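To start, the structure under review is shown below, and the notes come after it.
The other protein chains are all here in position, but one chain of the complex has been omitted.
Up next is chain A:
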Amino acid sequence: MIIAENISKKFRAVHAVNNVSFEVKEGNTLVLLGTSGCGKTTTLKMLNRLIEATSGTIYINEKNIFDQKPEFLRRTIGYVSQNNGLFPHYTVAENVAIVPKLLKWSKTEIIEKTVELLDQLKLPFAHFANKYPNELSGGQQQRVALARALISDPPVMLMDEPFGALDPVTRAQVRAEFTAMPLLKRKTIVLVTHDIQEAFELGDAVCLMDKGKIVQSGTAKELMFKPENEFVKSFFDQQRLFLELKSLTFDDVWNEFETADETTQTPLFLSSKSLWEGMEKLSNLNKNRLIVYQSATKSLKYFTLTAIQNAAASYKQGK
């Protein structure tokens, strides 16, 4: 768990971060979203003291981070920097072993852990261990960077635009793998991005930042449908329809759909999915109508393109 209270950073006369507070619950992912220069990266780096806060308090797992030596603090926090930051003169295995070596693990322990983790990340040890970063693709490099941050199994992870250097296709792919990783589901994560879609997909909560302040924080849905001011509203204007469909789940608008009796459809399409995913499903399977299942009520509903559009429209009006 991370609690940041009234943290500020002044570079000479400029307030890069101004009185920001937030809380990340254990196992949750907080996304700091905003345009470049809004202070999101500065905020992130204050959490592992790469940048020292000018004022404010930060607690990670109930410990004041300012009571610890910065090096020791950082060894307990996973950190993925922008552009992956792999050491070009270290092999994949050596890169992954950096933190364990700092923590003085035994050699066998390091190898065991590395083999396990690389296999999980689809980078088979036998094939990749002795390669150098420049021999890997962008996506593979990013996964090594992730492995490097995860190897010591830190409870907290900080990620600074972790997918920023990847092309859109690889980006979507790595991101999908990322969300699917069981190892990451338990982690408390703070992630910085300027990509709204990424923020909505990965964040349990999103903090929208501007000029060093948090303008609004909440779930993607809250940001979309209950914007606190004009800035928040206009921030999402460009892809509004897409983002709305992405942030609404079938659960949110369950009553808008017609009941279905039974289904032969496998696998079941779950109501926790977003409306956007429903549309994708219809289009991918080339169907007019599909059935969605809500496990809480054990009920089934029909959905079509028109039904989804109507549901979204009435949610907007009804809010």
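By our rule, contacts are C-beta pairs under 8 Å (C-beta built on N, C-alpha and C of every residue); 3 or more make two chains touch, one makes a residue touch a chain; residues count from 1.
Throughout what follows, contacts and distances are computed from a predicted model.
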Record-based protein name (UniProt) of the chain missing from this complex, from "Transcriptional regulator", "Anti-sigma factor antagonist", "Putative membrane protein YccC" or "ABC transporter permease subunit": "ABC transporter permease subunit"
Residue of A:48, A:217 or A:247 touching the missing chain in the full complex: A:48
Candidate in contact with the missing chain, chosen from A:64, A:82 or A:234: A:82
Residue of A:74, A:113, A:143 or A:175 touching the missing chain in the full complex: A:74
Touching residues (missing chain, whole complex) on chain A: 48, 50, 71-75, 79-91, 98-99, 102, 132, 145, 148-149, 158
